[in-house]
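Of the protein chains in this complex, one is absent; all others appear in place.
Should a chain be cited, it is by its letter among A and B, assigned in written order, with residues numbered from 1 in that chain.
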Amino acid sequence: MMNFAEILRSGLSTGTILLFAAIGEIITERSGIQNLGVEGMMLFGAMAAFKASYMTGNVWIGLLVAIIAGGILSLAHALVTIHFQADQTVSGLSLTFLGTGLALVIGEGLTGMTTATVPNLTIPLLSKIPFIGQVFFSNLNLLVYIGYLTIPIAWYFINKTKPGLDMRAVGENPAAADTLGVNVYATRYLYTFVGGCMAGLAGATISVAVSPGWYSHLTTSGQGWIAVALVIFSHWNPTRAALGGYLFGMLRRFTLDLQGPAMLLGMRNPFFYNHNLVFFLQMVPYALTIVALLWGSSAARRKRIGAPASLGIPYSRGERGV
Amino acid sequence: MSYLEPKADSATVEPVVELRDIVLRFPGVLANDHVNFKMYPGEIHALLGENGAGKSSLMNVLIGLYRPTSGQIIINGEAVSFNSPKDAIAKGVGMVHQHFMLVQNQTVTENIILGLDQPRFFLNLKKYDEEVRQLAESVGVNIDPTAKIWQLSVGEQQRVEILKILYRGAQILIMDEPTAVLAPQEAEELMETLRGMARQGKSIAFISHKLNEVRAVADRLTILRRGQATAEGVPVEGMSREQLATLMVGREVIFNQRRSDKEPGEVILKLENVSALNNKNLPALHNINLELRQGEILGIAGVAGNGQSELVECVTGLRSCQGKIILNGENIANKSPRFSIAQGLSHIPEDRIGVGSAPNLSITKNVIMKNYREKPISKHWQLDYKAAKTHAEGLKSSYDIIAPNVETQARKLSGGNLQKLILARELSSVPQIVVAMQPTRGLDVGAIEGVQELLIGRRDEGCAILLVSEELDELMRLSDRIAVMYEGEIVGIMEDEDADIQTIGLMMTGSLRMDGKEDLPGHNLLQKEPETEAPADEKAESQPPLAMADPIEPEEAPLQEPLQTFIDDAKTAQEETLASEDPKNFKQEVNERIEKFFDSIEEQDVEEKPAKPDLPERPLTEAEEKERVLRKVLGDKYPEDGEK
Partner (left out) sequence: MSLPKISLVRRTEDVPKWMPLVTTLGAVLLAFVIGGIILKSIGANPFYIYGYFFKGAFGSLGSFSDVMVKASPLILIGLGCSLAFRMRLWNIGAEGQFFMGAFFASLVPLVPLVPMETTPKIVVLTLMGFLGMIGGALYGFIPGYLKAKFNINEIIVTLMLNYIVVFWNNYWIFGKWSDSGFQMTKTFPKAAWLPRLADLAGQYKVFSGITLHAGVLFGLLAALIVHIILNNSNWGYMINLIGDNPRAARYAGADIAKNTILVFMLSGALAGLAGMVEVSGVVHRLQERISTSYGFSGVIVAWLAKLNPWAVIVVSILFGALIVASREIQPSGISFLLQGIILFLVISSDVLLKYKFQLTRSAKVKDEVAA
């Protein structure tokens, strides 16, 4: 029978990937820029972490390179959308292609290699708590714990600090912020960069931490897009996004587990006896994403919550109206 | 008489702000052409001009939003150069924009401290809430710092904007068309606040295109026309309305009535118990009943935001509603715009860029937006662009749309020409009914007259026109009947000859209702005991506007009593008239009361005296008509001895 604790732990691990990417994109979008290139930045980060770690033998350098790589890629998007005022959707898509292409080319030949990975850790005192300690604090990757910390830090920053206030104002009403002396351009550049760095970190989490290895584009296989969907579904709230990420992680593990045992709930396990049915299980995360979007949109209409008001709209000072 | 040099006596005091020889050039436009502007401490200086004259641009230079192409900015004797609004704020200059720059889903305090260096990192809102509260009290403004902006009324939001700049230590305040969104009585409140701040030594620049307002509150004037100053720092005293208007537009402005002399025809549009929600899912329209007849212009008056937009959207099929909207016998409520368009309904929208046109498409493609499926422009599924082009060229010349050719993209057209394009499209189809919302907003005087003539022309041909406008002058000039909207309801409908600005103004602020409904909470303010001191946590709109709450200076107190009496009188009049069931009489009564009231005010020698309303007893000639309107508007400043 499937082990709930194991599913939970697996969910925490793989969910951390989605958490980093989603929270990063939330920060970018709260400042008013939509960066759909998350998948590309993640793949690029995954490749960069793996390659750098492989070449230097030092996984921490790999992490650093991944973070910077994601950030630099996002700056290209920032330049085009903030200064050149290009359409943010198209630019984000082109960034996906760009990031994926770079990852595939520069990552050539890495498939099948191994490299050092970020170690697992057990937190001393907390791991002694019955059940919770074993699930949440024992023998999990360091990045998972960093993921835990990221949630309150992100929430606090966005809602309870002055820079967070300025950022939110830039996302809601950039003209208002501009007339009060907030530098709209610089703010958006900064938070796009932060989002890119976190996407790179998310990619690194895959390739050198949670699911080590480089498998060309299969490394991310769409998780970047699920992260973008999570941003919408969570109403731009980091805590909800993280929870959604963990749930998706658990789902992945669950569908994997369903394939294993010969007997399921006292009946013949169809997935065990007909391996081809496994494909339907693999569809589930993607189908569920669509369902989540549906559910999120109707909830939003009920509660009258929406995206940051100026999301996707380029800002330019002093546009003379007709 | 030269208007370009201020009198010698002002040279003894140093100007607090001087804009010297400012030239501001944009691609293709010379916004400011060697303009000079000076302000002294404690004065209210009005900047007057039509739309597009360059007033906002000039002030945007002063607040650091635009860099002048040449010229100097001198503040307190020191030449300064602003790289951004932050620099201007640092020098004590602040602007309250016409379109508020507020973040809707953040609180008052959060909006006020936005962009400041303090607090550095951690947000301790409680401390700042307290500071904002104290600041508000010190200038007599009533506001809850923890309220979110979307919860506040328009007048309150404006006060937040004022607090925003005061908090930053502004000594120089610029108000950009501040009364555009306020009812006459709210505007009066604002004037009081401004006068109070001027008395505290602040200098206030007041941008407006409304002559009466300017004459009511300003000390000195600067008038801009097409980027140049036609009057610089001229004292307001002694300038007649005609002189000002001429300086503004360069030619005589005619105030004549254009009411139709024909009898209106059949009822073509009928609204029955129409209710609707606005975009925030709050009630915007409440049981609207309205009739529109052929050959008449029905004007809808009201402060922006009282349901006019929603009303227009319901009639034109862009918003769902309850109730019935019957056009030519068909109920068009909740049906797509296609239905009403097919029934001959034309719609001139409020937002000509966002709704009325497709910016990147050519004039041709814009003009055929509604009739592209008809012959000869279309044959079955095919679109004949040649025929469309010919059609467009015809309209371009007959409506005098100025553009290189019909392939020009719509976004390149100026406001006036874009409006002409929209009118060409909407009126050339010979509609049965036209719904026009703010058709002359943002246009210069020539264009405004053109638009109004077109509408009148259609009306005279039998078209029914529903005209929504924020310009009372325009409504009174064109409408055969005027309905006033307040908080989503029609609070009064009058034939134009019975309408006067005071009554309409009272209705617009909910102080007066013609339908005699007395049981709706918060609506009939004549019922409530007027409060002289409003409790701190009550929203502004529930205060009777006529009771001056939170007086800034003790000198204002004496006004309270006569107002009280007036309110009691009006209340009595209403009760009496309702008993007699004669609405027309009611108006007469009210007018008499108003006259009495203002007479009594006169005896107390108060500064401000609005015109005495008078009802003509016989049909007037045009000259008399003109005189009557001038009298009404100018009040006691109307030159009695025949000098014009």
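Rule of thumb we're sticking to: a contact is a pair of C-beta atoms (placed from the backbone, for glycine too) under 8 Å apart; a residue touches a chain by one contact, two chains touch by 3 or more.
Predicted model, so just to flag it, every value in this text is computed and none were measured.
Annotation: of B:355, B:402 or B:430, B:355 touches the absent chain (contact as defined above). Only one residue from A:94, A:161 or A:211 touches the chain missing from this view: A:94.
Of the candidate positions B:70, B:124, B:138 or B:320, contact with the hidden chain is made by B:70. Within the whole complex, the absent chain has one touching residue among B:79, B:402 or B:430, and that is B:79.
Remark: the omitted chain is touched by one listed residue; of A:119, A:152 or A:222 this is A:222. The chain not shown here touches chain A at positions 36, 40, 76, 79-80, 83-87, 89-91, 93-109, 216, 221-222, 225, 228-229, 232, 274-277, 279-280, 282-283, 286-287, 289-290, 293-294, 297-298. By the touch definition given at the top, chain B reaches the unshown chain through residues 15, 18, 20, 27-28, 67-70, 72, 74, 77-81, 316, 318, 336-338, 341, 347, 349, 354-361, 365, 368-370, 372-373, 378, 381-383.
One rule holds for everything that comes next: only the chains that are shown with their structure count from here on.
A separation of 48 Å divides the Cα centre of chain A from that of chain B.
The touching residues of chain B, when paired with chain A in their complex, are 26, 29, 60, 63, 65-66, 84-86, 89, 95, 97, 101-106, 110-111, 113-116, 119-123, 164, 280-281, 352-353, 411, 413-415, 418.
Listed in rising order, the residues of chain A touching chain B in the complex are 160-166, 168-169, 172-173, 175-183, 304, 309, 317-318, 320-322.
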